[in-house]
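Of the protein chains in this complex, one is absent; all others appear in place.
So, subunit A:
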Amino acid sequence: MNLTLRVWRQSGPTDKGRMVTYKVEDVSPDMSFLEMLDVLNEKLILEGDDPIAFDHDCREGICGMCGMVINGVAHGEQRATTTCQLHMRHFEDGAEITIEPWRAAPFPVVKDLVVDRSAFDRIIQAGGFVSVPAGSAPDAHSVPVRKEDADAAFDAATCIGCGACVAACPNGSASLFTAAKITHLSLLPQGQPERLSRAKAMVDQMDAEGFGGCTNTGECTAVCPKGIPLDTIARMNSDYLKANAK
């Protein structure tokens, strides 16, 4: 297949940035999207151009490092798929594809398609954990956990922290990310002692980072590669309200 790419190029945080057009030829439908970009980058390097910078690592959809807005959709139109898992068989020969970075004020562009997502780490620092120093844990079977709860906690815990939810949200809200962690821990007996203080600290940090508010548009869950459900946000809000009522 032959493709035309329109890619966001920005040399650094202070550069204004612009879209640049590239032609890519002989793309195999079995290639992954990132392999297609690898091929283009190899060419750019040899031509003495700056290759397109993008984050990636595991290339199997779990590290959360990659993320591009492809044709206006975070991670592309394929549902429940990270950019690295997207394959070229889903594109037509001759297609024109636009590729942009996550766009949100709390995720400043570092270079080209690479953004700074350290705000997510700070939200976790605020309370996304159970305080249990190594060596202090009781036997794992001392507290049985209902299978339904364990499974639901797992579903929320599969969040990979990629930031697609923020990129997709018209308000640039990080609610789905934050709610996923709050839900994971609040469904388990181990997470109960810190449940309300956790919700309050994490939500306050999310606001302090400059993420927007949630207006229930559901764009986040639609692009989430792990399908984190929207009802996690309701749970977060309810814990947050309870925490503030105290």
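Rule of thumb we're sticking to: contacts are C-beta pairs under 8 Å (C-beta built on N, C-alpha and C of every residue); 3 or more make two chains touch, one makes a residue touch a chain; residues count from 1.
Criterion: contacts and distances are computed from a predicted model.
Asker: Can you pick, from "3-isopropylmalate dehydratase", "FAD-dependent oxidoreductase", "Fe-S cluster assembly ATPase SufC" or "succinate dehydrogenase", the UniProt protein name of the chain not displayed?
Answerer: "succinate dehydrogenase"
Asker: Determine which one of A:1, A:31, A:95 or A:243 touches the chain that has been left out.
Answerer: A:31
Asker: Of A:23, A:146 or A:242, which sits in contact with the chain we cannot see?
Answerer: For the chain that is not drawn, the touching residue is A:146.
Asker: Among A:1, A:95 or A:157, choose the residue that contacts the chain missing from this document, as touch is defined above.
Answerer: A:157
Asker: Which candidate, A:3, A:99, A:126 or A:206, sits in contact with the chain we can't see?
Answerer: Residue touching the chain left out of view: A:126.
Asker: Going by the touch rule given at the top, which residues of subunit A touch the chain that is not shown?
Answerer: Looking at subunit A, the ones touching the missing chain are residues 11-12, 28, 30-32, 34-35, 38-39, 42, 44-46, 48-51, 53, 55-65, 81, 85, 87, 89, 110-111, 114, 116-118, 120-121, 124-126, 128-141, 143-147, 150-151, 153-154, 157-158, 160-161, 184-185, 188, 190-191.
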